[in-house]
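Yeah, one chain of the complex is gone here, protein chain that is, but the others are all in their spots.
For reference, chains read A, B and C in written order, and residue numbers begin at 1 within each chain.
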Amino acid sequence: MKKLINSAGSLVSDALRGMAAAHPSLRVDLENAVVFRAEGARPGKVGLVSGGGSGHEPLHAGFVGHGMLDAACPGEVFTSPVPDQLVEATKGVDGGAGVLHIVKNYTGDVLNFEMAAELSGDEGVEVATVLVNDDVAVRDSLYTAGRRGTGATLFVEKIAGALAETGAPLAEVARVAREVNERSRSFGVALTPCTVPAAGKPTFELGETEIELGIGIHGEPGRSRAAMGEAREIARVAVDAIGDDLPPSGETLVMVNGMGGTPLIELYVVFAEVEAYLREKGATVVRSLVGNYVTSLDMQGFMVTTCALTGELTRLWDSPVETPALRWGR
Amino acid sequence: MKKLINSAGSLVSDALRGMAAAHPSLRVDLENAVVFRAEGARPGKVGLVSGGGSGHEPLHAGFVGHGMLDAACPGEVFTSPVPDQLVEATKGVDGGAGVLHIVKNYTGDVLNFEMAAELSGDEGVEVATVLVNDDVAVRDSLYTAGRRGTGATLFVEKIAGALAETGAPLAEVARVAREVNERSRSFGVALTPCTVPAAGKPTFELGETEIELGIGIHGEPGRSRAAMGEAREIARVAVDAIGDDLPPSGETLVMVNGMGGTPLIELYVVFAEVEAYLREKGATVVRSLVGNYVTSLDMQGFMVTTCALTGELTRLWDSPVETPALRWGR
Amino acid sequence: RFVNTEFFAAWIEEITAAVRAGRDHLTELDAAIGDADHGTNLDRGFTAVGEALAAAPPRTPGALLVLVGTTLIRKVGGASGPLYGTAFREMGKAFGEAPEISPAELSAGVDAALAGVRRLGSAAEGDKTMVDALAPAAAALSRAVRDGLKPEEALEAAATAAAEGARATVPLQARKGRASYLGPRSVGHEDPGAASTALVFGALRAAASRG
Partner (left out) sequence: RFVNTEFFAAWIEEITAAVRAGRDHLTELDAAIGDADHGTNLDRGFTAVGEALAAAPPRTPGALLVLVGTTLIRKVGGASGPLYGTAFREMGKAFGEAPEISPAELSAGVDAALAGVRRLGSAAEGDKTMVDALAPAAAALSRAVRDGLKPEEALEAAATAAAEGARATVPLQARKGRASYLGPRSVGHEDPGAASTALVFGALRAAASRG
C-alpha cells in the first residue's frame, strides 16, 4: 500500500488542515473535526449538517458553503462520526430555525446521528432528520439494514441547501430533502477494490476480467461478480438496475460519479452511454454531473444516480451554490 | 487492464459524445474532434485555442468556456492533436482579433501547432503562440527537448482567458500568458504508473515501496526513483525541487494536482504540507487549487505547481470563469 | 464471591490487550463482509478508554463501566461505537452505586447490556451480529449462576458460549449491519462484531483467573 499520508491515524486531521489552508470560505474546527462555513450561522436560516466516514471526498466537507451544507462532520475512514462531533456541528449551525441532519442509511451513521439528535434536543436545538437510501443494489429491505445512502446524498444536500437558503422553515426543508431522496436511485460498479489506509490492503480481490456489481461506497464487495465488458454494456446494467426499481421517465438529473480512481475521460464515456440509454427508455437528461463526487478512496469504478425532477427540484438544483466542490451561479 | 471504454480506438470520440451530452455550454464538433464554446466566436475578442493528447482530463476540454478557452483539441491518448484539427479550431474561434495557441512544450505538440499556425496564417487568421514549459524536473534544456509543459497550462489558460475576455489585443494576451508561464514551476511524483488503453499494460513498474520523482503527465518514468515516505517528506521534495529553480517568495498561487488515481483526501494532506513548507520558506499561499486538473489517466501521484503572483495576475485569476471543470464568479 | 472496581478495570485491560492483538484479524473479518474498520475502531476506542480511566479513575464498578461506555460512544463511531458503548453503559447503570458485584448481579448486568444492544440495533439472534455472541453468553452466565456454579466456571461457560456463538455466525446470512448488503454472499464468513464480543467474554474469564 502506497498512500500520500503521514500516518493512517492522522489522515483525517491532516486532510482537514489541508482543507482549512485551501479554502478561506471554510472554518475548520480541528479539535472537534467539524467543517463550518466561515461566515457562521445565519439567524433564521435552517442549518444543514451532514457527515459520515471519511474516504468519500469531496463528500461531505467539499459541499459546505452557500446553497448547500452549513457543516460537515468527517469520521475516521469509512467510520461514521461520533455524537459529540455531530452535536458540536448542530449547535454551531443553529440560527434559531432548527437543523436538518442528512444521514446516509448505514447502521453506524443512523445510530450516531440519533444520539446526536437527542443530545442536541436536550440542548434546545430542534433537529429533523432525513435518511438517504437510494442504492437499488440492496433489495430486500425487510431482511437487511435497508438500502444504503450513496450518490443521492449530494442531490439532497444541494437541493435542500438551496431551499434552506431562501429562509424556508425546517419542516419544508426536510420535506424537500425527503422528496429528493424518494425520487433518486443509484447503482454502482467496481473495477477494483480500494485500500483502507489503516487496514493496509485491498478490501477484496478481483480478477483481471472481473467486476463487482451493486457495490456501496465503503469498499465492500457488491451483490454479485460479473465479467468485464464494454462501457456500453456495463452502463446498461446500471441503468437497468435503477429502472427495475423506478422506471426512468420525464426530466431527469443524472450523475455519473467516479469512485475515486477512475479517470474522468472514462466517466464521460460512461455518461455518453447512460444518457443514450435513458433517452432510449423515454427519459430526458436535463441536468447532469460527471466526475468524482462521492468516492470510495482509490476504487476504480462508477455509480449512476438518477433523480426524477419536478419544476421545484430543477429550480432548486439551478440555484447558486458556492462550495469547494460544487459551484455555480455566483 | 480494466477500463470503462468501448474500445481503445473509440475512447476519445466516445468521451467527446459524453462531454457533448453533459455540457450544453459546449459545442462539440465530433467530426473534427474540437470542443468549442456553444455561443461561438465573439467579434473583437482574442480566441484561445489549446490542445494536446487526451488522458489529462479535465485538461483541456474541461476548461472551455467564459473566461478561459474558446476551443480545445484533444488528440488520441497522449498523442498531440493533428494540424487539421487545430486549424479547424483556430478558424472557428477567430473573432477578427487573432488567436492565441497555448502549447505545452513537447516535440509533438510543438510541431503540430507550428504547422497549424502556418496553415491558419495562410487562411488569414493571425496566430500567436505561447509555449508552456514549467516542469523543473527537466533541467538541462540545452541537451533536451526543453522543459515540459504541465500544471502551469491551467494557470496560463485561466489567466490569459480572463484577459482575453476584457477585449485585450492579441499581443497583450500573449504577453500575460508568457508572464504566467515564466512565473510558474511544477514538480510531479508518481506512486504508480498509468495504463494507456491502446497499450494495455502499465507504462512502467514500481515496487511496493518505490516512487518516481520528477514525472511528466504522460506516464513516462521520472528522473529518478526513490523510497516511499510520508506525505510530508514527499511534499518537501517537490517544493524543494521547485525552490531550487525559483525560490518561493511573495504571494503565491499553488495547485496540488492529482494525477488521476489519487483520492482527494490524500491531495488535501499533501496540500497541508506544501502550504506549511512554503510558509516556512517565506512565501504566502494566497490562492490555491486542490484536485484532479491535469491528469495522467489512472496514475496515482501528484504534482505541485506554483505561480508567483502579481497584482494583475491575481486580479485575472479571480475574474469570473465558467467552464465544466473550473467555475467561479458567475 | 463478589467482584470490585479493580476486577472490572482488569477486565477492561484484558479487553484492550485482546483487541490490540486481534485488531488486524477483526479488520480482516470486516473487510470480507463489511468495510474493513472493525479492528481499528475498537482499538481506537479502547485506547481512549484507557486514557479516560487513567485520567479520572472511577470509584465503583457501575461508574467505571458507564465511563467505558460513554468513551466508546464518544470515540469509536460506526455501528460498534454506539452498540458497545450502550452495552457497557447499560451494564454500569444496572450496577448502580454498588461497590461490589455478586455473580447474580453480574449476570443481570450482562442481560442489561444485551437488552441495550437489542433495543438500539433491533437485531434478533440469527441476524449475524454481535447479538449472536452476546445473547448466548448472557444465557450461559445466567444459567450457570442459577445452577450455582463457581464464578470461574460461570465465566468460563459465558466465554465458551460467546465463542461458539461467534463461530456459529459463519453459515448465517446477515440481516443487519453492512454485511446484510451482501445478501447470500455474507454466508461463509464470521461476523466481526460477534468475534469481538467473544474477545470481550474471553477477557472476562481472563480477568477472573488473574486474581
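Definition applied: a residue touches a chain if its C-beta (ideal position, glycine included) is under 8 Å from a C-beta of that chain, and two chains touch if they have at least 3 such contacts.
Owing to the predicted nature of the structure, the values given are computational and were not obtained by experimental measurement.
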item: Chains still shown that are in contact with the chain withheld from the display; value: B
item: Touching residue (missing chain; options B:Leu4, B:Ala61, B:Val77 or B:Ala117); value: B:Val77
item: Candidate in contact with the missing chain, chosen from B:Gly18, B:Gly98, B:Gly219 or B:Pro324; value: B:Gly219
item: Among B:Tyr106, B:Phe155, B:Phe271 or B:Phe302, residue touching the chain not depicted; value: B:Tyr106
item: Given B:Ala137, B:Ile159, B:Val189 or B:Val285, the one touching the chain that is not displayed; value: B:Ala137
item: Where the missing chain touches chain B, by residue; value: 8, 53, 75-84, 106-108, 111-112, 115, 137-140, 143-145, 148, 196, 198-199, 201, 203-204, 216, 218-221, 223-224
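Quick note on the criterion: only the chains that are shown with their structure count from here on.
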item: Centroid distance [mean C-alpha coordinates] between chain C and chain A, Å; value: 32
item: Sequence positions of chain B contacting 2 or more other chains; value: none
item: Multi-chain contact sites of chain C, meaning residues that touch two or more partners; value: none
